[in-house]
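What follows is a single structure, written as structure tokens, with notes after it.
Here the complex is missing a single protein chain, while all its other protein chains stay put.
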Amino acid sequence: MSFFTVTAIAILVSVALALFRAILGPTSYDRILAVNAIGTKTVLLIAVVGFMNGRPDFLDLAIVYALMNFIGTLAVLKYFKFGSLRGGLSRSHGEEK
Amino acid sequence: MRTISLILVLFAVWLLFSGIYTPMIIGFGIASCIIVALIARRMDVIDAEGLPFQLGPKIMLYWVWLLVEIVKANIDVAKCVLFPKKHLRPSLFHSKVTQKSDLGKVIYANSVTLTPGTVTVDLHNDMILVHALTEGSAEGVKSGEMDQRVTQVMGEA
Amino acid sequence: MELLLDIATWILMMSGCFFLLITGIGLLRFPDIYTRIHAGGMADTLATFLIFAGLALQSGSTLVTVKLVFIVAFIFVTSPTATYALAQATFVAGLKPRLDGFDNSKAPKNDSNAKDEA
Partner (left out) sequence: MEEFTSVFLMLLLVAGALAVLHVRNLFVATMLLSAVSFIMALIFVMLDAVDVAFTEAAVGAGISTVLYLGTLALVGPHEKSSTKKTALPLLLSLAVGGVLIYATFELPTVGSPDTPVQTSRLTDRFLNESPKEIAVPNIVTAVLASYRGFDTFGETTVIFTAGIAVLLILSQVRGRREEDVAIEESTTPQSDLTAEEDTSLQASPHDLVPHVVSKLLIPFVLLFGFYVQFHGDFGPGGGFQAGVIFAAGFILYSLVFGLEYTKKLLPLRLVEFFLAFGVLLYGGVGVVSMLKGGNFLDYNLLLASPVAGQHLGILLVELGVGITVTAAMLAIFYGFAGRSETNNKSGA
């Protein structure tokens, strides 16, 4: 058993726990949180598996995941706050860019 | 001026990422960096916030300090997860922010969030609303040490 | 030397795994959304850091390490931002955190005093 294997198993268990939270809810925010956590763990697992298989070019993939996770979460929260994806987020000084 | 420095930063990132140094790929890299910089210029994202050079090396020291704090706080949260009944004392409170620039406020707010046990719930004008997991973590924010450090990094002390 | 590196990697990655599992347990175990945000959004960052540090030790000083550093930096910037957006959206939506200790969390208490402190 290499450390990669052990880590991969730990990540998988953690993903399962987060998935439980995503299914249980109870509020939508819990689910967003859980999905976001799953996303982060996916990034980790991809990196670890990449090393396990001796293919570090998996890291590009991990970056894409981190990016998509971020954009997805922002989009979801924006939808929740404003009910649409159209307008921009505002700033404190009203200086619209 | 900042556009040019953005191009340089982007190109450095490109070189570090690519790992393939044939003239063709480097040429594409330069072209890509220039296109991205032009798009970023039209997007109006290049300014003191989009490309914070002024922080310089001070921010590195701050990151090291922050990392230590994160480790310490993580152990607290771990205790909390394992023995919630004993440790969990959530609270919600306002705290003052002394940074003047938006960037400083954002760095501070994100530092608070990064440190486990405290989450910035709201950042509004010069107040942040913090949700803390334990009394200890709440004290960490209330004491204002992190706030002082960020202000120093920003050069606004 | 090799052995030393491997031992260091073991330590880093195992502590990373520990925090990762703590995160998962916390996500399930904590009583309300605000406390879960703590568990989910944050222990992640240290776990990520530790595991990636372990990977970086294994890859040595190559471009792969640079990429690892970039990913960690990216996560350290985006994770609190997403957490902030989440916490703030939760707050704006009017969900109130439970602030009355959890010693006796068997019976749900009324949390009307939440807003007073806010």
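So that you can tell them apart, the chains are marked A, B and C in the order they are listed, and the count of residues begins at 1 in each.
Just so it is clear, a residue touches a chain if its C-beta (ideal position, glycine included) is under 8 Å from a C-beta of that chain, and two chains touch if they have at least 3 such contacts.
All values derive from a computational prediction rather than experimental measurement.
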Check your understanding: Any idea which chains on screen the missing one touches?
Key -> A, B, C
Point to revise | Contacting the left-out chain in the complete assembly, out of B:8, B:43, B:61 or B:82 | key: B:43
Study note, to complete from the structure: Touching the unshown chain, chain A contributes residues 5, 8-9, 12, 15-16, 19, 22-23, 25, 28, 31-32, 34-35, 38-39, 42, 45-46, 49-50, 53, 55, 57-58, 60-61, 63-65, 67-72, 74-76, 78-79, 81-94, 97
Practice item. Can you list, in ascending order, the chain B residues touching the missing chain? Key: 6, 10, 13-14, 17-18, 20, 25, 28-29, 32-33, 35-37, 39-40, 42-43, 45-47, 49-52, 102-103, 105-106, 109-110, 120, 122-125
Practice item. Tell me where the left-out chain touches chain C, residue by residue. Key: 74, 77-78, 80-81, 84-85, 88, 92
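Note that only the chains that are shown with their structure count from here on.
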**Study point:** Gap in Å, rounded to a whole number, between the CA centres of chain B and chain A
**Key:** 18
Point to revise | chain B-chain C separation of Cα centroids, rounded to whole Å | key: 16
Review point. Rounded to the nearest whole Å, what is the centre-to-centre distance of chain A and chain C, using the mean of the C-alpha atoms as each centre?
Key: 12
Check your understanding: At which residue positions does chain B touch at least two other chains?
Key -> none
Revision key, fill the gap. Residues of chain C that touch at least two other chains are 25, 37, 41, 67, 70, 79, 81, 90
Review point. In the complex of these two chains, what residues of chain C are touching chain B?
Key: 18-19, 22, 25-26, 29-31, 34-35, 37-39, 41-43, 45-46, 49, 63, 66-67, 70, 76-77, 79-81, 83-84, 87-88, 90-91, 97-99, 101-103, 105, 114, 117-118
Check your understanding: Can you name the residues of chain B that touch chain C in the complex?
Key -> 13, 16-17, 19, 67, 70-71, 74, 77-78, 80-82, 84-85, 88-93, 109-111, 113-117, 119-123, 129, 131, 133
Review point. Any idea which chain A residues touch chain C in the complex?
Key: 3, 6-7, 10-11, 13-18, 20-21, 27, 29-30, 32-34, 36-37, 40-41, 43-44, 47-48, 51, 56, 59-60, 62-63, 66-67, 69-70, 73-74, 77, 80-81
